[in-house]
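Notes to accompany the following structure.
Coming up: chain A.
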Amino acid sequence: MTFNIYDFTSFNRWIDEGLNSIMSPTWALITEMAIIGIVFLLFYAIVGLFLVYAERKVCAFMQNRVGPNRVGPYGIFQTIADFIKLLMKELVYIKDSDKLLFNIAPFIVIIASFMALSAVPFAKGLHAIDFDIGILYVIAVSSLGVVGILLAGWSSNNKYSLIGAMRSGAQIVSYELSVGLSLLTIIVLAGTMQFSEIVEMQRNGWFIFKGHIPAIIAFIVFLIASTAETNRGPFDLAEAESELTAGFHTEYSGIKFAFFFLAEYMNMFLVASIAATVFWGGWMPFHVSGWAGFNTIMDYIPPLVWYFGKTAFIIWLMMLFKWTFPRLRIDQLLTLEWKYLLPINLVNILFMAFLVLMHWHF
Partner candidate 1 sequence: MNSFFRYFSDIFHGVKSLLIGMSVTGRYFFSPGQIVTQQYPENRKNLQMFERFKGEVIMLHDINNQHRCNGCGICENNCPNGSIEIISARITGEDGKSKRIIDKHIYHLGMCTFCGLCVKNCPSNALGFGNEFEHAVFDRSKLNKVLNQPGSSIIKGVE
Partner candidate 2 sequence: MDNDSLKARILEIVPEAQQEENKQYLTILVPAAKLHDLALKMKSTTDLAFDYLICLSGVDYGKQLAVVYHINSILQKHTVVIKVKTDDRINPSFDTVSDIWRTAEFHEREAYDMFGIRFNNHPDLRRIFLEEDWKGYPLRKDYVDEVNIVEF
C-alpha cells in the first residue's frame, strides 16, 4: 500500500481499517480518539512553545536586539527552560479568592483554544473532525475562552484583575461580531461552512483573489478583529501591563500562569490558521487557473508547508501589530468596533452578496 505524502485520507483509512480489524468498533473509535488527543496535545505544546520563542525573536529583531540566545543554539531551548521554571514555581493561593473558580479558570481558557483547534484542516484529510458547520463551531468554541478570563479576573480578589476581566468581556463581546461577519462574507462567496470544502473550492484561486475587493476588506477586518479577540497587541487591554500590571492573570503563578500564556499564543495560532484557511486557501497551493505547468510545480510543495507558511506569515503580521502600535483605550476600542468595523463589515457583506449574485467574482 502506498501513501501519497500530500494526501492523508488513505493514511487515515489505513489506520482506521487496521484498528477495526484487531478490535471491536467501539474500542477502535476510543483508541482513535485517544491517538488524536495525544497528537493534538503534543502539537499544542510544541506550537505553543515555538510561538513564544518566535515572538521573542521577532520582537527582538524589530527592536535591534538579538533576543534569547543563551539556551541552545540561537536560544531555541529558551522556552523549554522557561517552561521548566514555570513548572517548578509555587502555585500561590490568594486569600479570600474563590478557590474553585480560581483553579478552573486557566483550564477553561486552554480547553477553549484546544477545542477550536480540532476543526482546522492542516492538509488534505489531516483534521480531527470535518464538521459541516466548521466555521460556526470555531467561532462558538473560541469565544468560550472569555469565560475563563472573566472567571480568572473575578475570582482573583484583585481590583486590577477585575478591571482587566471586565475590559476583556466588553472587548470580546463586541469583536465577536466582526469576526463572525467577516467570515460570513466568505461564506456568502463559498456557500458552505465546511472547512474541507472551503479549502477545496480554492483549488483554482484563493478566496482573497476570487472575491477581490470585499474579500480583501473582510480579510483586513478579520485580522483586526481577531487580534482583538486574542487579547493581543494594540488590543491587549485585559493585560495592559503599564496600566493594570498584568490584568486578569496578575495573581496567577507557575503552571496556571503558563496555561494562560500558552492559550494566548494558541489562540493567535488558531485565528491565524483560520485566516489562512478561509482567505488564503489553507493547505491549498497557489494556483492560477489556466497555468497548468505552474500549478503542477506548486503542487510539489507539500500542503503542510503551504499551511504553516501562510499561518506563519499571518502570525508575523500580528506580531508586527503588537510591537509597533501603542495600546488603545477602552472607549476607543469600542468606537473602532461599533463605528468603523461593524458598519464596514455589514456593507461589505451586501457588496459580496451582490458580487456573487452578479457573478463578478472569479
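Candidate entries met the following condition: all candidates are chains of the complex that A comes from, given by their letters.
Just so it is clear, contacts are C-beta pairs under 8 Å (C-beta built on N, C-alpha and C of every residue); 3 or more make two chains touch, one makes a residue touch a chain; residues count from 1.
Being a predicted model, the structure only gives us computed values, none of them experimental.
Looking at chain A and the listed options 1 or 2, the chain it touches in this complex is number 1. The touching residues of chain A, when paired with candidate 1 in their complex, are 58, 61-66, 69, 320-321, 323-325, 340.
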